[in-house]
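A single protein chain has been removed from this complex, and every other one stays in its place.
Let's look at chain A:
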Amino acid sequence: MSKSIDVVNLISTLLDNGKYKEALNVPNEERLAESFKDNCWDIISVIIGKIQDDTVVIKPSLYGTCEQLLTIISEKSAPEEALLEFIEQIELAKNDAQFGLILPSLQDLLRRLSLKRGRSLEWCLNSISTYIEHIPIPEHHLEGQERLLMDSDPNFRRITKVYSLLPSFYRYFITELNTAAPSNEKTKHILTAFLISLLGKPMVFIDLDPQTNKQSEARKSCSTIVQDICLMEKDVFKFLAHVEICYKESKNPTSRDSNDDEKSPYEHREKINMTTLSSFFYAALSGHFALPDLAIPQVYSAHYVHHNVMLCVVHLLSFVEYSPLAKGMALCEAIFYNITSPLSQQLLTTVHFDMCKGLVNVAIYSSYESLRKRSVALIGSHINKFDYKGRCALVQYLIKISNHSGMIGYAITLYKNSINEAFKEPRLDECFTGPQFSNMLKKICFLPHGAESDLVELADQIITSLNFLRYLTIKDTENLTGIHSCFPYVEDTYLEQLRLGLNMSKAHYEVKLKDIEEGKNLPEEKLNVSINVGGNVLDNIPKENKKEIICSALNAFHLIEGLIARLSECINVSKMQGLKMNCD
């Protein structure tokens, strides 16, 4: 026993004292060889413990020695035992140098075990995944060119470093797979699942857009992984079916669980899940990465592919971080890019609505301006991919779900543009006529609280709706849409409420303005309220800005007033014309 402790200590001291040759000689010395073999476990952890991130630079010979010692161990020890110790060391690795040092030995051992590998390969891959997942991902809230700076974040560098170590480890097994005569489906699935999981966290949080950073390390790693996946699963669309399953499960987590042993590697949700699959399909389909020529069979139905890829888009849009959102949008743009003929309303399934909602959320709430703008553009182009009926349904949905006046205004504009397009056709589409039109009109010209609605908040919606009404009154002289029958509603309800609301609001704001000018807002100082947004205390609004806000509100009121006046005029003209036509 005393002898055994000696070996571990001996190696440790030799390494500490820089006596590398002696250390390397230990396994060869006859009196120590036996004990060396018996104590592999402890020796492994001692050796690995010597390595720091900078060892390879400061003490290259120490690093070399450790490398050699580990090779000797993996050759001399019982592979099953050493393997367990190495797997454990991967999970315990304190830095990336240790991680990198272990991988080659691990591969050696697995090679030696090739026939009785059992589940050990799976365990190894799992521990690698665990190690990678523990690397923290910083969020820097940078935009545009500034995002390039993230390459110098230490954690991002760690991630790219670790990813660059992986191919030399797993590639051996892929080659082994592809050369083996009876193909081993299970191993193939294990490896593929591992590679796909690599695309999840943290890769999904890293920018891979070729436009901003074409030569980045991360892009290279991602590209390698995608290529390697294609080496094994030759039909990448096979995973679309998994997308569907994962999506269902994520919506309905109560589904029955089945026994773990029965699960195939593609059913392990920590590897194959919405995030990893979405990231994979981003890489495969966004056009940001090259795929092998044959990876996509040209027989899948376009609808099936769209539907499931959109599930991925919806998932990516549910993140708040920049990268996944940008990836979701890139993917969304890619799948809609090729569609030129209008999609039928019948194809409008839940996923379209979900995606619309996801885009709306990004457009309103995302903290990144560029993403917000991109999202708004995408909403428009998504809606315009459909036929008129489909567009109407989506516009209606937009109006219903967005509680943001600007977004509703945008939806109204989209509707207006569609009508304008439809007018150019010989026959106006039926969804812009009769009851369908009047229903939509009531949704557009809507004040949630009648005359008491907050006109400042709703200004965007009101202004666009008035513009829309004026457009139609002038355009639709022949009453194709049936707008004439809506005039009573517009004049007696909507405009009346608006006028009343305007009078009240204007009076209110004018008094406020006067108060400020006369310095009458003393009671507010007494209240001493502070507003806290995201941890930042907002300053009290200075007097000047208060005035500005009120003035801009008053401006909006005046604008609305002008629009109402013009609209009434148009309506009257239109009515007169109608009368004239009747007389004729």
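Points worth noting:
As a working rule, a contact is a pair of C-beta atoms (placed from the backbone, for glycine too) under 8 Å apart; a residue touches a chain by one contact, two chains touch by 3 or more; residues count from 1.
As a working rule, contacts and distances are computed from a predicted model.
This complex has a chain not shown, and the name its UniProt record holds, of "peptidylprolyl isomerase", "small monomeric GTPase", "RNA polymerase II transcription factor B subunit 1" or "Golgi mannosyltransferase complex subunit", is "peptidylprolyl isomerase". Residue-wise, the contact with the chain that is not shown comes from A:S341, picked out of A:T179, A:Q211 or A:S341.
Of the options A:H242, A:H307 or A:K512, the residue whose C-beta touches the omitted chain is A:H307. The chain not shown here is touched by just one of A:P136, A:P435 or A:P542, and that residue is A:P435.
Touching residues on chain A toward the chain that is not drawn are 234-235, 238, 241, 248, 251-252, 254-256, 258-259, 262-264, 267, 294, 297-304, 307, 338-341, 348-350, 353, 393, 396-397, 400, 434-436, 438-439.
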